[in-house]
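Of the protein chains in this complex, one is absent; all others appear in place.
Chains here go by letter, A, B and C, matching the order in which they are written, and residues are numbered from 1 within each.
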Amino acid sequence: MTGPREDHAGGGRPAGDDVRPAGDDGRTSWGMFTDNPEIGALNFVTADRRVAAAGLVRHGRVFTLGIQIFSERGDPLSPDRPRAMHVRYRDWAHYLAGRCDPLPGGVASVDDGFFISCHGTTHVDALGHIIADGTMWHGRDARSAAAGLDWASVAPLAQQGIFCRAVLADVALFRGEDRLDRDHHITLAELLSAIEAQSAHIQPGDVVLVRTGSIPWFYAAGPEEFFRDYSEPGLSYETELIDWFRDNQISGLGSDTLANELPESPTIAAQYPLHRYLLRNLGVIFHEALWLEDLAADCARDHCYDGLYIAAPLKLVGASGSPVNPIFVK
Amino acid sequence: MTGPREDHAGGGRPAGDDVRPAGDDGRTSWGMFTDNPEIGALNFVTADRRVAAAGLVRHGRVFTLGIQIFSERGDPLSPDRPRAMHVRYRDWAHYLAGRCDPLPGGVASVDDGFFISCHGTTHVDALGHIIADGTMWHGRDARSAAAGLDWASVAPLAQQGIFCRAVLADVALFRGEDRLDRDHHITLAELLSAIEAQSAHIQPGDVVLVRTGSIPWFYAAGPEEFFRDYSEPGLSYETELIDWFRDNQISGLGSDTLANELPESPTIAAQYPLHRYLLRNLGVIFHEALWLEDLAADCARDHCYDGLYIAAPLKLVGASGSPVNPIFVK
Amino acid sequence: MTGPREDHAGGGRPAGDDVRPAGDDGRTSWGMFTDNPEIGALNFVTADRRVAAAGLVRHGRVFTLGIQIFSERGDPLSPDRPRAMHVRYRDWAHYLAGRCDPLPGGVASVDDGFFISCHGTTHVDALGHIIADGTMWHGRDARSAAAGLDWASVAPLAQQGIFCRAVLADVALFRGEDRLDRDHHITLAELLSAIEAQSAHIQPGDVVLVRTGSIPWFYAAGPEEFFRDYSEPGLSYETELIDWFRDNQISGLGSDTLANELPESPTIAAQYPLHRYLLRNLGVIFHEALWLEDLAADCARDHCYDGLYIAAPLKLVGASGSPVNPIFVK
Partner (left out) sequence: MTGPREDHAGGGRPAGDDVRPAGDDGRTSWGMFTDNPEIGALNFVTADRRVAAAGLVRHGRVFTLGIQIFSERGDPLSPDRPRAMHVRYRDWAHYLAGRCDPLPGGVASVDDGFFISCHGTTHVDALGHIIADGTMWHGRDARSAAAGLDWASVAPLAQQGIFCRAVLADVALFRGEDRLDRDHHITLAELLSAIEAQSAHIQPGDVVLVRTGSIPWFYAAGPEEFFRDYSEPGLSYETELIDWFRDNQISGLGSDTLANELPESPTIAAQYPLHRYLLRNLGVIFHEALWLEDLAADCARDHCYDGLYIAAPLKLVGASGSPVNPIFVK
């Protein structure tokens, strides 16, 4: 969940019989993965499926899906979160000014560090990121989140590594739009239609990547315009969607949006419901703020929408997410 | 270069006729890669070689080579560099204490950020990290490093992505030692013998991973012991070694050490000479502070020392390196 | 100088014969303070003047002029600068969750740190903060500012301590306004009239505090409104004003604004000219983003506008400023 926090309950939402109260409905995968529950649905990525995913590399074309950090055009992240900061320890200016000397033999070096929000650029959410009713993923008591995460932080995901098949669902292209309207909710039906139109198909263990055109629009519009009355297009809540993720053993959901879902689903009185129903309840791994433009252009060219997907979060013990630069290879 | 800076010229080093003054000897690859010089020897990784590397995935076994950050046992990094810091914005304690409320629908979230040194955990060096004689890799004037890097920062490497074949050279195992002596210099002859003993071989575009046992020793010994009279085993300077990297089109060098080389080579009056002769002069990409123990155990078991290697630095514009969690897949 | 950087030359400014090109006109105090040049006009605060200033404490009423950091209402600082960040190392939640134990004897402790911009809250500018024509205060070559400040950083000011007389010039009250218009330029004539109306007078070594009502307006209006088409009321450039500061041996200028001056003076084709003509040329110490409301209310009550003023920057070696919480005592 990366969007700005909303203080209102989404008053403009059409209320009707189909608006469901928040609740778990028994639709959880808690208890399903007993060996390594902290990685959730990533357990669906078996060794065989990894070998098969590697077999998708036929041309050697690599797409890196991370966005720039310290971009001249600004970095897209929720205004509620601290911005990334480059901390330069030693530049060539230090040597020129006589503040330090090259080592014996003449080697000088540039040295630096940086601060970044775990959810402040392209990143993977830890399963402990989301709590509802005092409970994290797998029914874990939220006390595990009292002072950092002592369970289901991003470290177990990083230890496992994410190496699997992914499918791009280019919904923007399917609708013939550069970018989806900021309030557009992608239904399961539309998602499946887009995938079918691409002649693609989903397999167990896959990461589903949804292209909306939102992140590119951030760079075109600038932060002020982007965050005014903030919303982003995305999947919205439906029980059928939740069931589809579970029944198809989807390991991850990614998109080129900050929030990875429509912040206010029209079908439920809840904000960021997919973070609850997919991440917390099913253990689906969220990949957020992806750069999908170059990949999408390539897929449109060769009509091939699947490939090998690798994301390697940093082993940040206790953290609720990690920046990543995912790689998609065809 | 990750080790502590040394203020002395290494007085104990045997001086002799074979001690060579620092200089470039014309052994550079400057001008070789005109299309994308900022990624240096990573240009050797062609599309065909990527496809071949993916073909090495036969069993779907994944090894993540990043070390933990915020480990209870401490984090190995030079005492000169600021330590990583976890910045917790919002924990479950905030909700318990009434400092904030769940969103409509009940979603609460844990949120955080972190500070880290670019060379302060497992990382990849940018080619602009090293300067000698006022010049960076490719002959670029060091003014490009006056205030951050405006050329050859880690961003171009991150844009490219590192996806290639790697070979583990388990020198510690070859010598029958848990870890090499902290002053042990690995000669080219010894490296080649170790590779040959493994029945492995090198191919163009490869990353060569050298296992010494040093990082594991950090965790066993603790920082005080580890950094007292600091040295680490590693490759040392020889013109033959430089030529071997160049002639074999090696794209990267990695190891389970902070410095990725013996800090004070016995054969040259220079500190960290490989950072000059391999990284700055040949554009070889350095992968440092890797965790190689699990991979090494697996290789010893199946006698297979090559595999697919992926490292995806973050697209940190202007930075001299990036933390990574490399993945090795067999 | 704390306001947002402007990329335009202030096109709306009336251009005329009285618009003067930027230049120093020989109006500098360079060379005047040979014993301790790094503290500039603070040299005017002699021991006798300190004793006299202490004598102004007649009632024991203390006013702390720093603004809050991490205020719930937001913190006023230029959007160009990184916001302050509270870094909580250890809270009571850690003890409750069993992450750490009280010490023998039962003592537990809360521990933390913070990041802050040197010019990101109430602060004092170092004299090395401003450069023009390649030269800092006192004619020092700007190379002293190549990598932090190796001369005229805030450390010498902090070593000296600021302990002197101050006079509040309540220009907003003088004009009968809650806050001055954001484009209002306070001329020397208006400043002197306001001081005269208060029956106050200036003495050598004084800090002059100018109240405009701008910082309170930040809290009332919020950051978005405050920074839209940003300007702030303040003193504007006049040669007479510069001469008045010099001739009266004013040691410091403070105000309840971010920039401590009208960002674009109508009388000169320059932005932030007082930072050049007062700070860089005369060595006047700038005290910015002060909270003057409570002090002003007290002064309006007892008609006494002078008092003892203390500001103690932190001894930040190499920094261009320091947060302070100045104290005014009557």
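The rule is short, and it goes like this: a residue touches a chain if its C-beta (ideal position, glycine included) is under 8 Å from a C-beta of that chain, and two chains touch if they have at least 3 such contacts.
Owing to the predicted nature of the structure, the values given are computational and were not obtained by experimental measurement.
The chain omitted from view is touched by exactly one of B:82, B:139 or B:222, namely B:82.
Shown as candidates are C:79, C:161, C:204 or C:266; the residue that touches the absent chain is C:161.
Taking the complete complex into account, C:131 is the one of C:131, C:192 or C:304 that touches the chain left out. What subunit C contributes to its contact with the hidden chain is residues 1, 5-6, 8-10, 22, 46-51, 54-55, 57-64, 66-72, 81-82, 86-89, 91-93, 95-96, 102-121, 128-133, 142-143, 145-149, 155, 158-161, 163, 268-273, 275-276, 308, 310-321, 323-327, 329. Touching the omitted chain from subunit A are residues 85, 87-88, 91-93, 96. Those residues of subunit B that touch the chain absent from the view are 82-83, 85, 90-91, 93-94, 96-97, 99, 115, 143-144, 146-147, 150.
In this text, only the chains that are shown with their structure count from here on.
Counting the residue numbers that touch the partner chain, subunit A and subunit C have more than half of them in common. Multi-chain contact residues of subunit B (touching two or more other chains) are listed as 87-88, 91-93, 96.
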